[in-house]
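One structure is given below, represented as structure tokens, and several questions about it will come after.
Of the protein chains in this complex, all but one are displayed in their positions.
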Amino acid sequence: MQLALVVAGAPLLAGWVKSVKARLQNRRGPGPLQPYRDLRKLFMKQVLVADSASIVFRAAPYVVFTSTLLATAAVPLAVRDLPTAPVADIMVVVGLLALGRFFLALAGMDVGTAFGGMGASREMLISALAEPATLMAIFTLTMSAHSTNLSTVVGFQLTQGLVLHPSYLFALMGLVLVAVAETGRIPVDNPATHLELTMVHEAMILEYSGRHLALMEWAAWLKLTLYGVLIANVFFPWGIGETTDPGAFGIGLAVIVAKLALLGLALAVSETVLAKMRLFRVPQYLNLAFLFALLGMLSFLILEVAA
Amino acid sequence: MNLTQLSLPEQAIFVLAALVLLVSFILLSQTRLTAAIHAFAWQGALVAVVAALVGWVGADAHLYLSAGLTLALKALLIPWMLHRLVRRLDMDAEREALVHPALVALTGTLLVVFAYWLVLPLERLAVTDTRNLLAISLATVLMGFWMLVVRAQAVAQVLGFMSIENGLFLGAVAATRGMPLVVELGVAFDVLVAMILFGVFFFQIRESIDSLDTDRLDRLAETEEEA
Partner (left out) sequence: MPAILAPILALLSAAGALAGARGLRLLGFPLFGLAGLAAILSGLGHLLDPTPWSLVLPMGLPWLHWHLRLDTLGGVLFLLIGLVTLAVALYGPGYVREFEHGRSRPEALALFGGLFLAGMLLVVLADDAFAFMVAWELMSLSSYFLVTYRHDQAANRRAGFLYLLMAHIGGLSILLGFAVLAAFAGGFDFAAMRAAEVPLAWRTIAFSLAFLGFGMKAGLVPLHAWLPEAHPVAPSHVSALMSGVMLKVAVYGFVRMTFDLVGGVHWGWGVAVLITGSVSALLGVLYALMQHDLKRLLAYHSVENIGIVFIGLGLALVFFGTGHPVLGALGLVAALYHTLNHALFKALLFLGAGAVLHATHERDMEHMGGLLKAMPWTGGFFLVGCIAIAALPPFNGFVSEWLTFQAALQAWVLDSGVLRVLLPVSAAMLALTGALAAACFVKVYGVAFLGLPRGRHVRKAREVGLGMRLGQGLLALACLAFGILPTVVAGLLAGVPRQLMGTGLPEAGAQGWLWLTPISPATASYAAPLVVLGLALAWAIAALWLRRGEVREVSRCEPWDCGFSRPGPGMQYTATAFAQPIRRVFGMLFQIDEGMRGEQGRQRFHLQVGDRFWGWLYLPVERLVNAAARRVTFLQAGRLRAYLGWSLGTLLVLLWVAA
């Protein structure tokens, strides 16, 4: 139920970011519903597959989509007590996203063009450097909650009430930087570019068409939403429903939609004011993310744990 | 110590102290001079707010005064002076490249861990929350020192020196709820004089070696003629 909502809502978030961004740049962009139209169009179209592609190329969209989907299923959206949460803790979520990325990169290399290989190579570099920062930020969170189950972490945050944790502040900053890198937004990657030399994500899915492309795009939007929900619910859990009854669910849903809209707004603003950086600046950027997360860990250990 | 047992202002003290440490890292890796000066100003402001908050929690009126002094001096006056200096020396756009930025930052974190480890045995001496603040302030001092080591640029070195002073002040506030006012005034005056002297020195260094890169000071060594 919750999952269906996320899946249905993910294109909306992407569309929202896009249209806000267009507004900020004094353009009259497409409405926030445009991604749905794109999806419908792509699903109707015929699939063209390069003749050099193998079975991996055709299986990859499904793997990418389902693994992202499953990862999303483990993240509490509107209510805290998710029946699917114990199936996969946050490490498994990270693992599932990595599985999707693995196949995405393989698909990029499958056709045998230079672009695909280039995109795959860059994507793997970025994700490799983002991984320790992600883990460190997650460690900071899970060590104070003593659990890696997302439901438990969110619950811990709620029962604790408003407490200012310096470690959370740093972990949040680190995780935001990582999320921007992982979802391929400016300044690490530009989802709107089709200039060959600057593409990362787009270069890998260059050969896709029809429903394959639709699945790939949808998975990318889903990932964006996942990170948004993760950040919103773990760091600012207030408003999330405690029980599964419809009332609490409704309130929780309204709150999370508002939170996501705000995050989307922030993303659009930052994408407008920032420029994409060179690929070899990205390591420094992710180093900064790691530094934040490490500082979060340190300040957790120094300031917050009883010795 | 559990954070949940503390009141909100006390938690805020910790957050701000952690931010002071963050600014230390920024100072360490910021290669543009003007940006570094801004970072330093922020650090001064943060330290001042911490002092004020500590004063508020402990109802110590004289800490307000120290806080005001810090704010005026370290967040406004000295950065302004440095800015003017940099402008007059035409170094607005100057930046220096660190050899291994990642390594420098990593050593910084090691210093933080080391500072934490040093402060741990003080457990039985002081209340836990001040001990933790002490760890932060010691780390800030060490980071300032580390900055003196890795930066060759004279202005950057002055910033490192000043951030050592910030760390010391933070430590004083944390450990003893601030020094006596006379001492603080004296220190503030010292810092100001030091700043003016630094300014004079900058011009002198520049005159003699045509650069503010302190690594080139070895030209002044007497052995150079022999070599």
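Miscellaneous remarks
Letters A and B mark the chains in the order given here, with residues in each chain numbered from 1 onward.
As a convention for this text, contacts are C-beta pairs under 8 Å (C-beta built on N, C-alpha and C of every residue); 3 or more make two chains touch, one makes a residue touch a chain.
Keep in mind it's a predicted model, so treat the numbers as computed, not measured.
Considering A:25, A:52 or A:243, the position touching the chain not shown turns out to be A:52 (whole complex). The residue touching the chain not shown here, chosen from A:98, A:192 or A:262, is A:98.
Only one of A:8, A:33, A:128 or A:192 touches the absent chain when the whole complex is considered: A:128. Residue-level contact of chain B with the missing chain is found at 100, 113, 116-117, 120. Residues touching the missing chain, restricted to chain A, are 43-58, 62-63, 65-67, 69-70, 73, 86-89, 91-92, 95-96, 98-99, 101-102, 105-106, 108-114, 116-118, 120-122, 124-125, 127-132, 134-136, 139, 142-143, 146-149, 152, 196, 206-207, 210-211, 215, 279-280, 283, 290, 294, 297-298, 301-302, 305, 307 (touch as defined at the top).
Assume only the chains that are shown with their structure count from here on.
Distance from the chain A centre to the chain B centre is 37 Å, each centre being the mean of its Cα atoms. Against chain A, in their complex, chain B makes its touches with residues 1-4, 8, 11-12, 14-15, 17-19, 21-22, 25, 101-102, 105, 109, 112-113, 116, 120, 123, 128, 132, 135-136. For chain A in complex with chain B, the touching residues are 160-167, 169-170, 284, 287, 291-292, 294-295, 298-299, 301-304, 306-307.
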